[in-house]
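Got a structure for you, written out below as structure tokens; questions coming shortly.
Then we have chain A:
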Amino acid sequence: MTAVALAVGAVLACACALFVALPFLREPDPAEDRLDEPGALEKRALELAEEKDRALAALKELEFDHRTGKISDEDYRELIGPLRLRVAEALRALEPQAESTEERVRATS
Partner candidate 1 sequence: MARPSPVRLVIALSVAAALAIFLLYVSVAGGTPSIQPSQLHGRRGEVALVGKVTGSPAGDAHSDGLRFRIRDVSGATSVPVVYTGSVPDLFKVGREVRVEGKLRNGLFVAKKDSLRTKCPSKYTTKKST
Partner candidate 2 sequence: MPELGRAALVVCLGLALYALLVGGYAAATRKRRLARSAQNALFAAVASTVVATIVLLAALLRHDFSFAYVAEHTSRRLPTPYTISAFWGGQEGSLLLWLLILTGLSALAVVLARRAAGDLIAWVVPVLGLVATFFAFMLVAVSSPFATQAAPADGAGLNPSLQNPYMMIHPPCLYLGYVGLTIPFAFAMGALLARRTDELWIVATRRWTLVAWTALGVGQLLGAHWAYVEVGWGGYYAWDPVENAALMPWLAATAFLHSVMIQEKRGMLKVWNVLLVVLAFCLALFGTFLTRSGVVSSIHSFTQSPLGAWFLGFICLIAIGSLALILNRLPILRSKTRMESLVSREATFLYNNLLLVALCLTILWGVIFPILSEAVRGEQITVSGPYYNFFLRIFGLPLLLLMGIGPLVAWRRASLRSLGRSFAWPAAIGLAVGIVLLLLGAGSSWIGLLAYTFSAFVLGSIGYEFVRGTRARHALTGGPWLAAFSELVARNRRRYGGYIVHAAIVLLAIGVAGSSAYDKVRERTLSPGQTMAIGSYGLTYRELVRRQGANATEFRALLDVRKDGNRVGTLASGKNSYPAEQQTSNEVGIRSDYLTGEDLFVITDQINPNGTIAFKVLVKPLVNLIWLAGVVFLIGSLVALWPSAVEQRRLADRYRELRALAGA
């Protein structure tokens, strides 16, 4: 029993060690080994994307609340203007980022 147990244990340990070493065995000599991480530009873009989603969601929610009667017509008229402005700003904020990054990428390639 003990011999079998030890054998299985050894196999397990080896298999695990192999699995852990796998990335190095698969790519012994890779072109680059850096972990992708968002630079300042991407972080800003992510922030803007989240703001855009938030503004769009708020707009949808306002429409929904108005249709179900939670927000009166007067309140709706008051709130819809600034909200639409917010959405437009968020969309606009994302555009120049895309343009400038694309230009930069095109320039380097």
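For anyone wondering why these and not others, all candidates are chains of the complex that A comes from, given by their letters.
Here, contacts are C-beta pairs under 8 Å (C-beta built on N, C-alpha and C of every residue); 3 or more make two chains touch, one makes a residue touch a chain; residues count from 1.
Remember, it's a predicted structure, so these values are computed and weren't measured experimentally.
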### Query
Here chain A stands alone, and the other chains of its complex are listed as 1 or 2; which of them touches it?
2
#### Entry: Residues of chain A that touch candidate 2 when the two form their complex
1-2, 5-6, 8-9, 12-13, 15-16, 19-24, 27, 30, 32-39, 41-43, 45-47, 49-51, 53-54, 57-58, 61-62, 64-65, 67-72, 74-75, 79, 97-98, 101, 105
